[in-house]
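To start, the structure itself, in structure tokens.
One protein chain omitted, others in place.
For reference, chains read A, B and C in written order, and residue numbers begin at 1 within each chain.
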Amino acid sequence: MTEPKATSLAVHKLAFLDANALSIPVYQVLKQDGTLYKGAAKPDMDEATARRIYDNMVYIRVLDERMIAAQRQGRISFYMTCIGEEAAIIASAVAIDDQDMVFAQYREQGALRARGFTTEQFMNQNFSNEMDLGKGRQMPIHYGSNALHYMTISSPLATQIPQATGYAYAQKIRKTGQITICYFGEGAASEGDFHAGMNMAAVHGAPVIFFCRNNGYAISTPSDEQFKGDGIASRGVGYGMRTIRVDGNDTLAVYQATAEARRYALEHSKPVLIEAMTYRLGAHSTSDDPTGYRSKEEEAVWAMQDPVLRFKHWMVKNGWWSDEEEKAVYSKYRDDILSQLKVSEKIPAPQLEEMFTDVYDKMPQHLIEQYEALKAHVQQYPDVYPKTSGRLDA
Amino acid sequence: MTEPKATSLAVHKLAFLDANALSIPVYQVLKQDGTLYKGAAKPDMDEATARRIYDNMVYIRVLDERMIAAQRQGRISFYMTCIGEEAAIIASAVAIDDQDMVFAQYREQGALRARGFTTEQFMNQNFSNEMDLGKGRQMPIHYGSNALHYMTISSPLATQIPQATGYAYAQKIRKTGQITICYFGEGAASEGDFHAGMNMAAVHGAPVIFFCRNNGYAISTPSDEQFKGDGIASRGVGYGMRTIRVDGNDTLAVYQATAEARRYALEHSKPVLIEAMTYRLGAHSTSDDPTGYRSKEEEAVWAMQDPVLRFKHWMVKNGWWSDEEEKAVYSKYRDDILSQLKVSEKIPAPQLEEMFTDVYDKMPQHLIEQYEALKAHVQQYPDVYPKTSGRLDA
Amino acid sequence: MSKMNLLQAVNHALTTAMEQDPHMVCFGEDVGHFGGVFRATSGLQEKFGKDRCFNTPLVEQGIIGMANGFAASGTTVVAEIQFGDYIFPAYDQIVNETAKFRYRSGNEFNVGGLTIRTPYGGGIAGGLYHSQSPEANFTHTPGLKIVVPRNAYEAKGLLLSAIRDPNPVLFLEPKRLYRASVGEVPETDYEIPLTVADVVQEGKDITLLAWGAQIEYAEKAAAMAAKDGISCEIVDLRTLLPWDRDTVAASVNKTGRLLVTHEAPITSGFGAEIAATIQERCFLSLEAPIARVCGLDVPYPLALEKEYIPDQYKIYEGIKRTMNF
Partner (left out) sequence: MSKMNLLQAVNHALTTAMEQDPHMVCFGEDVGHFGGVFRATSGLQEKFGKDRCFNTPLVEQGIIGMANGFAASGTTVVAEIQFGDYIFPAYDQIVNETAKFRYRSGNEFNVGGLTIRTPYGGGIAGGLYHSQSPEANFTHTPGLKIVVPRNAYEAKGLLLSAIRDPNPVLFLEPKRLYRASVGEVPETDYEIPLTVADVVQEGKDITLLAWGAQIEYAEKAAAMAAKDGISCEIVDLRTLLPWDRDTVAASVNKTGRLLVTHEAPITSGFGAEIAATIQERCFLSLEAPIARVCGLDVPYPLALEKEYIPDQYKIYEGIKRTMNF
């Protein structure tokens, strides 16, 4: 095409489009007390789905709590919670198909759990032991599972965004009937890869949901030092992409928006952008201390908007949940996780050989030589390398 | 900040923002016949400015024509014209201050000429001779001049965009009273560096005008395979940046918009985005043949919108220009350029040493050694390296 | 068999691979209808449709990002970067993502189906940004394979191997030879194995090691040296990562001397790795220091390109210096 799409629209007076010409509203369904906003349609969510979502929320709360404690005790080296963002993550994951592909950033353990990642799998990854699907190679929380269609987490930010476009493009031309969802933070959305992935998805008609968790911070950097536009949603229009902003602490709003986005993406082979407004209630990671850059008051305001509690109130109002159930579930998960933790932390690290596998499909000659040399060295200094020396075959 | 800017705006019905929610009009002042559009204000342009613009237009037409011929004759290796885009480039350059900084892409020779780059300087660069300010190191058309505040062209696309942001930021904190203008094509706007530079300019309040020449093509790729949004202007809002779309073949519209953008950028220390809708009437470069990807009919439609002719009509209507002047100027520039061409093509290539200078501020030991060794080699095989062998001091 | 230039051989390999693998795609800037600025992909969109061969927006990090995601789905993809000089915006996607995809996931996922093609090298009056030879910017990256063909025949066979290799491959095409290198190329499907160097010419006094367009200069230099009675063995490394150390070491153990030549700047070029490895492997056989006749440690110049290039005269002088050590 050679003419601007809008040539028909001409003006003859000098007028700039204002910097915030577009004001994008937030879609909200559920109030904090568990009642619906006036004018909101009755949510299209059955009891089983609601229970599935809530169950996963509780699980993740327990997991995060337990892992933070484990990190403090020095049992694992690092951890990241998703506290405050459970609705955004879990409701969106449940709203799509379990065969759809997930590309996540790192704070989306709730989506992975919703797919069925087991306590054992979580623990083995966090302890980098030889049962870890990732073979103990990446830091804690870098989960991934082929069986569950959940791409292994990669630390470099935003790289997954154009990758999600490519994966979704493959789904389209292979006519799999599936879509891809791609999670990222509002900070990661500043990367060049964001621009690349968004624009290419629009141009190539990739059926992908870009799900931005706008939680207000990228480590210490508040979002008003990250961008000056109206959040991330205002960029969707620039890419010619269908877009919605939702209250990310509102399970029902997130669920409805994501379900509709999926339907649209699949039917039209087009991407959709969802911006979920939420808040990172915890520290960025166990290496971070937010008191250096934000106030307790601010945190308190958001703590009052707890997404898990909000959803629970609705469940209770529907007669789908009770305090007894709550207690039982919490204590069951606490037990499960703690006992698996004790098992996983005793499972040994991967064998020495695993440092050399998977660089290529087969170990090439130079890596075989490096492995042999290292094996001999470890055997010579068994005390220096206790993790592997005891387990080498002669 | 921790709350979305738009939380006050809430909706309770599921509704997506449409992919083309924003329709950005084109600002037009001048019709092709040289009369003004109804409703357009009387242009704020005096005769001297109009003459300056038109004079540069003619010069560049002649330069482009002559250089294309020189390339066909094998006298230079490569060239790129800006035919069809003269109004966008020259009117914008004249609308700002001559001390403002220019970061261009490569097709903006008109802006450089408007700053006073001489025929001699153009020719010496295109012939990569020892008088080239760039010391014969880059391909033809990679001009640059510190004295004229015109950053040397760099082939990798879009790299100049965040650089312009940085330069403008320095102008701001050093309170120079100047701004930066940054030109780029609609193709280059797909690069990650575009996203980086735009967002950072908005966040850091850099006084920079981002001037996009949307000429319909990036080599063979038409703009509808480049993006699906409403051009590049629709992205401005996403960055929270003041934005305007202008008819790029309309000298008066470009001039007014750029002058106002400069005023705003300087006064508010903020960036502005201008999208100029135009058309690359020539081939991408002398290495390209557009018949492989677009029709003669399409080209003809745009040829009828010739920006130079349009402006000339207005000048003539104002009594500021005549056919006699036109003839005289064309023939003067043809003579000047041809005679300088004949001079410049005879000026020898840079000395051998110039291959090693400017890698660092001073030549480090290893480069001195490489230079000495190469010098000896060239002296040994003078016929193989005729450009330099004759001019080596013993 | 038919006479083809290197570009046609590449086009042939792509056509062959796409015919055989119904999901394979091929994309990059201008590669669709237009067939790429060098025309390496010409005819592919007509033949296989717009879904399988298409233009992308102008964003190299996106091209490789998208290619990584596509390949991660278990599908074959050949991504083109228009010039080797423009591969650097995609550096993170290649070095941090492509190369580490399988390892970091414990082989849950891999991008083995990915091949990245790009024209590289000088000799075409391209100056700083249309001449670079970026192989050594990638040889430090475990997980990648890097392949460079020296002529049309090699290009087709090596590219078919690269596309089908279950690991990501960076395939560097010497653009100076695109039209200049013409030879007999089989119409049939054939592969040349990766990580196997090729002894192009046997000799006994000195080994000349090169790849891509430098092989031509090495051959000319060897011919010059032959007149002085020096017998050169010429080895085309073909695959730079992982490279065939055994063949090179065997040759050097035989000749006792090694000269490596590449067009990229000498410092930290891939010649350094070869010299470092071979001085260790062949220490007792070496009769002279390993010589490197390479590009200068300057950005690639334009007007003085001829002076920059490690041509046959420079190699020939390097051979003599090594012989006379």
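Keep this in mind: contacts are C-beta pairs under 8 Å (C-beta built on N, C-alpha and C of every residue); 3 or more make two chains touch, one makes a residue touch a chain.
As the structure is a computational prediction, the values presented were derived from the model and not from experiment.
Contacts of the undrawn chain with the visible chains, over the full complex, involve A, B, C. From the options C:Gln45, C:Asn68, C:Thr115 or C:Thr139, the residue with contact to the unseen chain in the full assembly is C:Thr139.
The chain that is not drawn here is touched, among residues B:Pro43, B:Gly144 or B:Gly282, by B:Gly144. Screening A:Ser23, A:Ser220 or A:Ser339 against the full complex identifies A:Ser220 as the residue touching the chain left out. When the full complex is taken into account, the listed residue touching the unshown chain is A:Ser77, out of A:Asn20, A:Ser77, A:Thr176 or A:Gln379. The missing chain lies against chain B, touching residues 101, 103, 132-135, 137-138, 142, 144-146, 151-152, 154, 156, 159-171, 173-174, 192-193, 195-197, 199-200, 203-204, 357-361, 364-367. Touching the omitted chain from chain A are residues 77-78, 128-129, 136-139, 142, 154-157, 187-188, 190-193, 218-221, 225-227, 287-288, 292-293, 349-350, 352, 354-356, 359, 366-367, 370, 374, 377-378, 380-381, 384-385, 387-388. Although one chain is not shown, part of chain C still touches it, namely residues 61, 85, 88-89, 91-92, 95-96, 99-100, 103-104, 128-129, 136-137, 139-140, 142-143, 241, 264-265, 267-273, 275-277, 279-280, 283, 288-292, 297-299, 325.
Following the convention adopted for this analysis, only the chains that are shown with their structure count from here on.
Of all the chains, the one whose CA centre sits at the greatest distance from that of chain B is A.
Among all pairs of chains, A-B has the largest number of C-beta pairs in contact. Here the spacing of chain B and chain C, counted between their Cα centres, is 35 Å. With centres set at the average Cα position, the gap from chain A to chain B is 42 Å.
Residue positions of chain B with contacts to 2 or more other chains are 190-193, 225-227. Shown for chain C are the residues that touch two or more other chains, namely 54, 57, 59, 61-62, 89.
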